[in-house]
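After this line comes chain A, so read on.
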Amino acid sequence: MGAYLEQSLGLQNSLVFILSAVVLLAIVLGFVTYSIYFQRKVLGWMQLRIGPNRVGPFGLLQTVADVLKLLLKEDIIPKAADKPLFIIAPVIAFVPAFGVLAVMPFTDKLHFADVGVGLLYYIALSGITVLGVITGGWASNNKWALIGAMRSAAQMISYEIPLVMSVVGVILMTGSLNLIDIVEKQKEMGMWFFIPQFLGFIIFIIAQLAELSRTPFDLTEAESELISGYHVEYSGFRWAFFMLTEYVYIFAMASLTTVLFLGGWLPPFEFLSFIPGIIWFALKFVAIVFFIFWLQATFPRMRVDQLMQMGWKVLLPLSLVNILVTAVLKTVL
Partner candidate 1 sequence: MATLYANNYFLVVIFLSLGVLLPVVALTFGRLLRPSNPTEEKRKTYESGVDPVGSSWVQFNVKYYIFALLFVIFDVETVFLYPWAVAYDSLGLFALVEMLIFITLLIIGLIYAWKKKVLEWN
Partner candidate 2 sequence: MANYFLIILTFSPLLGVLLLAFVPRSLPGTVKALGILATLVPLVLALMLYANFNSAAEGLQLVQQWNWINIPVGDQAIPINFEVGVDGLSMPLLVLTTVIATISAFAALTVNKRWKEFYILFLIVEMGMLGVFTSTNLFQFFIFFEFTIIPMFFMMGIWGYKDREKASMKFLLYNGVGSAIMLIVFVALFILMGTLNIEEIKQLLTSPMSPRNVPDMPGFIPEGLRLGLFLALLVAFAIKIPIVPFHTWMLKAYQEAHPAVIMISSGVLIKIGGYALIRMNAAFFPEWMNQLSTLIAVLGVINILYGAVLALVQDELKLMLAYSSVSHMGIVLLGLAAMNAEGFQGAIFQMVSHGLIAALMFYMVALIHERTGTSNIRELGGLAKSMPIISGILLTAMMASAGLPGMSGFISEFMSFVGLFGTKPIIAAIGALGIILTAVYLLRATLGATFGPIQQKHESLSDAQAIEVVPMVVLLSLVILIGIYPAVLSEPLQTTLQNIVPRIGG
């Protein structure tokens, strides 16, 4: 990929770029399909159930069937809704979710855009999704949708700050915002950043869960209270795109965590380096995804006031402390 990037833009490498992006999109869609399956299975095992097992072998085609069903469902737009915004909201939510993957390095060879400010790009773009959520909730002109959207927005912006601040420690240690540089630095130090940046790592993981609206922070969904939050009026494929966004973000976040704190494609020990980097990356990635689903079976949902206080009163001060400690330690050591 690096070689193509060096060349001036021509027909050949344009095609390569486009095709590779399409391939990634396909992979991501596949991931989403099977992560839902995976999630249901994991939850099933943990709750001593079987999970999907009817459609296809081991129920492997269950999600595919679900997608097909969604595609064939009637698309209803409420009369009272703000139609243009209603239509555009899922797109606003989805585009950044996929867009952030443009800078994600999977190995030192296998990556797409090698942007100097990759991390900043990721953070900046991911912040836009909240707009889609708010737009969707507001455009529905439904009380539950609006409350859900507002809550969801409040939660997302509240946890965005600790998230953003917790990575400052990583930047401090690396001196670069380039995601490849960050992995290289971990290689150079011989230590993945979750060890020196343990506090930052914890904050990042928690904040990330909240950003993804996963348990124990899945208040926006809150089936029992808000029916299903901001997308209550959405149906069919429009609804599917909100779901898609959510799972693509799981993909992106898991990748980002891997890159920032778990050494990306680096092997845990030098002697294991014969195994290709992509495998290591995939392993760590899957571990995180599993972790995320695992929590869903373990933790109860938080109360909204607990949620907000946790973000502002615990995580934010901690992340500020993390920055200070990192800076001081870096100077002293």
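The rule we apply is simple: a residue touches a chain if its C-beta (ideal position, glycine included) is under 8 Å from a C-beta of that chain, and two chains touch if they have at least 3 such contacts; residues count from 1.
Regarding candidate selection, all candidates are chains of the complex that A comes from, given by their letters.
This structure is a prediction, so every number in the text was calculated from the model and none was measured.
Only one of 1 or 2 makes contact with chain A in this complex, and that is candidate 1. Of all residues in chain A, only 4-9, 13-14, 17-18, 21-22, 25, 71-81, 90-91, 94-99, 101-103, 112-115, 120-121, 138, 140-146, 150, 153-154, 157-158, 160-161, 164-165, 168, 171-172, 175-177, 227, 232-233, 236-238, 240-241, 304-305, 308-309, 312-313, 316-317, 320, 323-324, 327-328, 330-331 touch candidate 1 in the complex they form.
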